[in-house]
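For reference, the structure is listed below as structure tokens.
And now, chain A:
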Amino acid sequence: MIQHTQGSRLEVRGVNKFFGEFCALKDINLTIEPGELVCFLGPSGCGKTTLLRIIAGLEQQSCGTLRQGDVDISQKPPRDRDFGIVFQSYALFPNMTVTDNVAYGLRSIGMPKARVRDRVDELLAVVGLEDHARKYPAQLSGGQQQRVALARALAPSPGLLLLDEPLSALDAKVRHHLRSEIRSLQKQLGVTTIMVTHDQEEALAMADRVVVMNNGVIEQVGTPLDIYQQPASAFVASFIGAMNFFDSAPVNGQRVRLGNRELDLVRPLPATPDGIRLAIRPEDVHLLPQGDGEWEGQVQAMDYLGAFIRTHVRLHGVELDLVVDVDPRSARQLELRVGGAVCLNLPSDALHCFAA
Partner candidate 1 sequence: MPSFHPGKTFMMDSSVPLTSPSRRAGALSELRQRVTGRWLFALLLVLGCAVLSLLVLAPLYTLLSKSVENKAGDFVGLDNFAHYLSSGGIESAFFNSLWVAGLSTLVVVGLAFMAAWALTRTRLPMTGWIRGVLVLPILAPSLLPAISLVYLFGNQGVLKSWLFGAEIYGPIGIIMGSCFWTFPHALMILLTAMDNADGRHYEAATALKASPWRTFWTVTVPGARYGLVSAAFVVFTLVITDFGVPKVIGGQFDVLATDIYKQVIGQQKFEMGAVVSVLLLLPAMLAFLADRYVQRKQSASFTARSVPYRPRRDHRRDVIGAVMLAPTILFILAIIGMAVYASFVTFWPYNLELSLNNYQFGRMDGGGWGAYTNSLQMALGTMVIGTLLVFFNAWLMERTPQPRLLTGVFQFLSLLPLAVPGLVLGLSYIFFFNHPDNPINGIYGTLFILILCTVSHFYAVSHLTAVTALKQLDQEFEAVGESLKASRWRVLFTVTLPLCLPAILDVALYLFVNAMTTVSAVVFLYGHDSQLASVAVLNMDEAGDIAPAAAMAILITTTCAAAKLIQGGLRFWVDRSTRAWRQGTE
Partner candidate 2 sequence: MKHLKKALALAALMAAVNANAQTELTVYTAVEAEDLKKYAARFNEDHPDIKINWVRDSTGVITARLLAEKENPQADVVWGLAGTSLLLLKNEGMLTPYAPEGLEKLSPKFRDRDETPSWVGMDAWMAAVCVNTIEAEKNNLPMPTSWQDLTNPVYRGHVVMPNPNSSGTGFLDVSAWLQLMGEDKGWEFMDGLHQNISRYTHSGSKPCKMAASGETSIGVSFAFRGARLKEKGAPLELVFPEEGLGWEVEATAIVDGTDKLEAAQTLVDWSITRQAMEMYNEGYAIVAMPGVAQPVEHFPANAEALIIDNDFGWAASNREAILTEWARRYDGKSEAK
């Protein structure tokens, strides 16, 4: 029988953080539901780590409040909050065995010896390190160290698990493997989890919801699908996945001008006095046999990326460069080759538009 823990609900209200004049976080509002895995995603310097550290109490917010469950933790020192944390460096205590590392938090709260032992065994079994219990961190591989760090953070059954770039020090294969392990463990335990990452693929693959941050503000909060399919800003659109952008001018509420053509849009235009930017994902562009499409162009380059071919096309008439992803079969059918002519459509339901 698996008994789930009660993950905490976390509320962040109006949090700002200044370092001197520099505003690292601006008016952050966020609610994280019990048992959720939320990723803070953004380029380095966007404030995601600062926000994580504020939630942990390792940094003090300049203003704003934090509530974990029913408790206002805004002013509490980290020790009086309820979380486990895993850092990029793991920060395992090198002078202690795996067992002692995992038991560290349990001993802090004065758990009886026998129960500490049981609990450590249990956790090591869960992360698959039973055979390494007596080893020191330096004797383990990076992936194993990562698991120890995770077990150590989870040992006292925290209501909130904070992961600070936990996978970025690992090589690709181990990283992929651990991704799914962490995710399944998290689901199994039901612990509310926040993970900071700059790797969008990681965020999309693991998170229930993604918080995209840039320059100290939250650009968008949503499920990976939302974020990908309906980016709320040009930044999100460009940061998540690949995206083609074109400058354009509005004609009316639903139409825009691109080159000498006008395009109908499904989504309403943003109200903006300036120009707007159209965007479309490479996989949403339809390549068609010559003479079939609305747009004509020439293939400039083709990159074979395994499952698909990234094709660079220059559109005639508007002198726009466009990236199009095509599956190899279609490419064969279309007889794509560098220097060859091609036709394409920009489906209006796939077009995004943002304020310039």
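Criterion applied: all candidates are chains of the complex that A comes from, given by their letters.
We adopt the following convention: contacts are C-beta pairs under 8 Å (C-beta built on N, C-alpha and C of every residue); 3 or more make two chains touch, one makes a residue touch a chain; residues count from 1.
In this text the structure is predicted, and so the values were computed from the model without any measurement.
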Sticking to the defined contact criterion, which numbered candidate from 1 or 2 is in contact with chain A in this complex? 1
Taking the complex as given, what residues does chain A use to touch candidate 1? 1-5, 56-58, 71, 75-85, 87, 89, 91, 93-96, 104-106, 108-109, 111, 115, 119, 122, 125-129, 136-139, 144, 147, 152-153, 155-159, 162, 169, 177, 181, 184-185, 188-189
